[in-house]
Each structure stands twice: as structure tokens, then as C-alpha cells.
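What follows is a structure written as C-alpha cells; I'll ask about it next.
A single protein chain has been omitted from the complex, and every remaining protein chain is retained in its original position.
Moving on, here comes chain A:
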């Protein structure tokens, strides 16, 4: 085993994951901003930029596979690579879900929102913070921060309940809003899914550091 080459590869994996994390955080923030203002131009940029996330995931897969094939990593080195695979898959999916939100903006362009969005952007903010902290917990190998994901995820779930209840009430009182309110409710669902993936990253970090995988998504 060439220790230097292995260390170099592990460092590269971390850099790629950090870039993915930053891009996903940005994609979610921008997707939510585009929805709040029904800004189609902003939404198109998100869809366009998702390609880079897919590329990054592929690079992580290739680099990790090459390291396993040529360096035969074990113990924590091996866990680092396995963690990178899983985190990259989570982050890529989070990017796709941000694109799904942006696509709702594109569907709704030209309309007026049936209600101002308040809890949904709040949900997105908490989720964005989760993405940030999940990557931080990974870089610092901070297990406490990783476990915090479970608590934050509960907050997101509670906000999601609030969002859907408000939208259902609106749809019942004014059936004309059903199509749009239904789509906004989907956007809420997507944000909630993103938070679940951030929680998965927390689980991966615990596995990386302690060698056991907890279930934080309960």
C-alpha cells in the first residue's frame, strides 16, 4: 500500500464531498427563492447547475473504486471510502430534489401565489443549515453534531406538517387553489426529503468515526 497515494486520494474525496455539500446548500436556497418569487430564470439556473453535482458524484465513485482496487484500504481508510460513496449518493439525490422544486417554479411561472410562503422557506432554511452542519460534522468528524441531525430533522418534519395542514385548509376553503397548493405541498415534501438525506449524512459520519451505523431517521 502506498500510504501517500492513499492519503492524497482520501483528501481528494473529502474536497469533492465538500464541494457537493456547498452546491447542494446553494441549490436548495436558490430553488426556494425562485419559488417564493416565481422567478423562472433563477429556477433554470438550478436545473442547469445540477449537472455538475452528477459529475461530482461520478468522480467520487470512480476515485473510490480505483482506491479500493489499487490500494486495498482497511479499517478507517475503508470506512472513509464507503462513507464517501454513500454521502455522494445522498448529496446527488438532494440536488435532484432541489431541481424538482425549481421545476415547480417553472410550472407556476406567470401565476400569482395563492398565499405568501412563510413556513416553507423557514423549513428550507432549517434544512439548509442541516446540510451545512452535516458536512461540517463530516469534515470535523464531530459525532455530536452528526447526532444533532435527528433533532433538526424533527423540526423540519413538524414544519412540514404545518405547511401541509395550511395548504389543505386553503384547498378546502377555495377549491380554485387546488392545483397550485398541491404543487407547493409537493415542494414541501421535497424539502422534507432533503432533510432526511442530510440526516443520512449524519448517520454516515457516525459510522465513519465509530464504525457503527445508528438510525437517526426515525
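Structure notes:
Just so it is clear, a residue touches a chain if its C-beta (ideal position, glycine included) is under 8 Å from a C-beta of that chain, and two chains touch if they have at least 3 such contacts; residues count from 1.
Keep in mind that, in the parts below, contacts and distances are computed from a predicted model.
Chain not shown in the complex: UniProt lists it as "Phosphate transport system ATP-binding protein", one of "Anti-sigma-K factor rskA", "Phosphate transport system ATP-binding protein", "Xanthine dehydrogenase family protein subunit M" or "Amino acid/amide ABC transporter membrane protein 2, HAAT family". Note on the undisplayed chain: of the listed residues A:9, A:73 or A:188, the one touching it is A:73.
Remark: the residues of chain A touching the chain excluded from display are 1, 3, 6, 72-79, 211-212.
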